[in-house]
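Here is the structure we will look at.
For this depiction, one protein chain was excluded, whereas all remaining protein chains were kept in their positions.
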Amino acid sequence: MSQYAALLIALPLISAFFVPVVKRLSRRAVMPFLVLITAVQTGIAAWVFNEVYTTGKPIIIMAGGFRPPVGINLYIGHFAALFALIIALVSLFMAAFSAKAITVEPKDKYAMLFLLLMLGATGMISTGDIFNLFVFMEITAISAYALTAYNKTGEASEAAMKYIILGGIGSSFFLVGIALIYGSLGTLNLAQIGLLASRMNPAVLQASLAMLVFGLAVEAELFPLNAWAPDAYQAAPHPVTTMFSAFVVKAGLYAMIRIMYLFKDTPAFAGILRLVLILGTLTVVIGELSALRQTNVKRMFAYSSIAQVGFIAVGFALGTQAGVNAAVFHMVNHAIVKALMFLAAGYVAVELGGVSLEDFRGLGRRMPLTAFSITVGAISVIGIPLFNVF
Amino acid sequence: MVMKRAIAILTLLIIGYWMASALANVPFGADKMLVGQYYLDHVKAQTGAVNAVTAVVVNYRGFDTLGEVTVLFIASTGVAALLWRRKRERTAKTEGSVVLTTGSRLLFPFIVLFGAYIFIHGHLTPGGGFPGGATIATAFLMLYLAFSTYEIPHRGFEITEGLAGMGYVAVGLVGLAVGGYFLFDWIWQSWGWGHANIGRLFSAGFIPVIYTIIGIKVGTELSGIVDSMVKEGGE
Amino acid sequence: MTSCVQCIEYIMVFVMIAAAVFAVEWKDLLAAVVGMAAVSLVASILFFFLQAPDVAMTEAAIGAAMSAAVFIFAIKRTQRYETEEEERPGWWIRW
Partner (left out) sequence: MNISVYYFGAISLILTGLYAVLVKRNLLKILVGLSIMETGVNLLLISIGYIAGRSAPILSEGVGPNKAVDPIPQALVLTAIVIGVATTALALTVAINLYETYKTLNVEELRRLRG
C-alpha cells in the first residue's frame, strides 16, 4: 500500500502531460484544472504525511521493484513528508492565486511548467539516489528558468539568462562530483555512499564534495552564486516568486545538507562544514545589508529571503544536533511566512499595479486585510516573540 | 585586459590541476564496478534485454528516464511559451533547389523508418528512444530546410506529445497496480511473456513499448522546438 | 598494434581540444557553432573507442546535429558576429 506514495510524483507528471488535451477541450478550463490537480496533490501529500507519522516509519518507494542499491528509491522520512505537504499546500494557494495574477498568454504552458516545478521540488527532497537528485534538480531548474522568463519583458529575460548561466555551470560541476564519487565507490545510492564513504581516497572525497556543494549552491542561493536571485525574484510572475522562496530554494539547501551529512565520519567533513559556515555567514550579511537599500518590495523580500537561507545554512553547518533542529524548524517557518508575504505583496501588485514602496503607501486604508497579513509576516521576520520565526 | 585574461587562465589552470590530481586517484581502465557487475550478471534474467545499457536506462533506472523525458518536455514547453506571439509565420524567402527538395521528399520516409528501427530495436542493438527520436526530428528538420513554407501539424504534434508522456506514466501506473511497484516491468516479470526468445525482437518485457513511446515523444518534442525557433513573430 | 590505436586516440583528443579552442575564439559565431559540433562529433568517436556505442549514437544525433541546428536558428534570428573586443570578468559576478 505504501508504494502508492509514488502517486506524489506520478500525478503532477501525468496531469502536466494532460494539459494540452484540456486546452483543446476548453481554453478556460486550464486554470481550474491546475487548482484541481494541486488540491488532489495536497490530499495525497496529507495521506503520506499521516501514514509516515502514525506508523513512525519512513516510506521507501522502490521504482521498478528493485531493492535500493540496485534500483532507484524514494525515501520519504519525517521531514520529507512534512515538506512535501508544505510544497503541495503552497502550490495549491499559488494555483488559486495564479488564476487571478497571470494575464500573459499562453496560460496552458504556464500550467504545465507550474506543475513540473512542484514535481521537481517534491522529487528533490524525497529521492534517495544521487543521480536521480541531479535529474530532479534539472527539472526544477529548467522549469524555473522558463517561468522566470515567462513575462517576456527585458528584465525577465535577463534574469533568466543569469540564472541559466549560473545554473549550467553548477549542474556541470555537480555532475563532475557524481562522476568522482561513482568512480571511487561504484554506487549511486545515497545510503550506500554513506556506508562506504570511509573507503574513499581523501583527495577525491574533498574534490567531489566541494563540486557537489558548489553545484547545489546555485539552487540554494549561497553567497557567490546567488547573483541571479534578486533579479529573478523581481521579474518572475508573482506566484512563481512565492514558490521560489517557499520551497525551491529550501529543496536545494536540504539536498546539499543531506549530501554533506552522508560524509560526516570522514576527515573532509570538518573542512566542508567550515566552508558552508563561511558562505552562509557572508550570505546573511550581504543579503541583509542589500535589503535595506531597496525600494522595490519584491526585491527587498528577495534579499531578506536570501539572508534567511543563509541563517538556515549556518544552523546546519554548526554541526550540532541543536543547530540542525533549529535549522529545520526555521526552514519550515520561513517557508510559511515568506509564502504569506510574497502572496500579500503579489496581491497588492495585482490590485494596484506596482511593487515599489510608493505603491504601498496608504495600504492600510484600502486593503486592510492584506496590510495586516504583511504586517504579521514582517513582524515575524524581524523576530518579535510569539511569532514563529526567530 | 590581457592581465584579466591571464588571471582567468591562471585560475582555470589551478582548478584543472586540482581536478586532475583528484582524478589521478581514480585509475583509468580499472574495474570499479559494484552495482554495475550486479546489472551485468542479472540483466538477462531480470529484464530480458541483451543490451545492458537499455536495461539500465529503462528498467533499473527507469525513474531517471522518466525525469529525462520530463526535462525535454519542459524545454519544448518553455521554448513554445517564450516564443509565443499572437501571429507567427516562417520568413524564409528562398525555396530550396530542385535537388534538395526532391532529395528530401525522397529521403523523408526512409529517415523516419530508420528512426523507428532504432528505437524499436533498442533492447538488442545500440540505440534506443533518444537517438531514434532525434533521427525522426532530423527528418522534419530537413523538410523545414528544403521547403520555405513547410510547417508541422501543430495540434496533432502537441496532442501526440502529451499522450505519449501520459502513456509512459500510465505504463508505470499499470506496473504499480499489477506488480505493486511504480514502473514495475509487468510484461516480463508478472506475465512472463517472451522468456523463450531472448535476443529476438519480441522479448524484454516493456522495454520496446517504453522506447517506442520515448521515441515518438522525443521526435515530436525536438520537431516542436525546431518549429518554434524557425518561425518569427509578426505584429 | 596497441601503439597504433593509442596514436589515433592522441590525435583525436588533440583535434577535439583544438576544435574547442577554435569554437571559443572565433569571432564568427556560425564558425564557432560548427567548431562546437566538431567537438561533439569527435567526442562521439571517442565514446565509440571507449566501448559506448549507445552514447556515441545519441551524442552524434542530439549533441552534434540537433543542438547545432538550434544554435544556427538562434544565430539567424540574432546576429552573426561578435561585436565588441572588450573582455572583462562576467557581469553576473556583480550584484
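Per-chain numbering from 1; labels A, B and C assigned in written order.
Here is the rule we go by: contacts are C-beta pairs under 8 Å (C-beta built on N, C-alpha and C of every residue); 3 or more make two chains touch, one makes a residue touch a chain.
Since this is a predicted model, take the numbers as computed values, not measurements.
Within the full complex, the chain left out of the display contacts the shown chains A, B, C.
Of the listed positions B:3, B:30 or B:106, the one in contact with the omitted chain in the full complex is B:30.
Screening A:135, A:259 or A:328 against the full complex identifies A:135 as the residue touching the chain left out. Listed for subunit B, the residues touching the missing chain in the whole complex are 4-5, 8-9, 12-13, 15-16, 19-21, 23-24, 26, 28-33, 35-37, 39-41, 43-44, 50-53, 55-57, 61, 64-65, 67-68, 71-72, 74-76, 78-79, 82-83, 124-126, 128, 130, 199, 218, 225, 228-229. In the full complex, subunit C makes contact with the omitted chain through residues 6, 9-10, 13, 16-17, 20-21, 23-24, 29, 32-33, 35-36, 39-40, 43, 46-47, 50-55, 58-59, 62-63, 66-67, 70-71, 73-75, 77-79, 82-84, 86-91. Seen across the whole complex, the unshown chain contacts subunit A at 131, 135, 138, 142, 145-146, 149, 152-155, 157-158, 160-161, 164-165, 167-169, 171-172, 175-176, 178-179, 182-183, 188.
What we mean here is this: only the chains that are shown with their structure count from here on.
Of the two chain pairs considered here, B-C and A-B, the higher C-beta contact count falls to A-B. Centre to centre, using the average C-alpha position, subunit A and subunit C are separated by 33 Å. Centroids built from CA atoms put subunit C at 20 Å from subunit B. Not a single residue in subunit C touches at least two other chains. Residues 52-54, 56-58, 60-62, 65-66, 69-70, 73-74, 77, 86-89 of subunit C are the ones that touch subunit B when the two sit in their complex.
Remark: subunit B residues 18-19, 21-23, 25-26, 32-36, 38-39, 59-64, 66-68, 70-71, 73-75, 77-78, 80-82, 84, 155, 158-159, 161-166, 169-170, 172-173, 175-176, 179-185, 189 touch subunit A in the complex. Only residues 3-4, 6, 9-10, 13-14, 16-21, 24, 61-66, 69-72, 105-106, 109-110, 112-113, 116, 119, 123, 129, 131-132, 135-136, 138-139, 142-143, 145-146, 149-150, 152, 176, 180, 183-189, 201, 203-204, 206-208 of subunit A touch subunit B when the two sit together in their complex.
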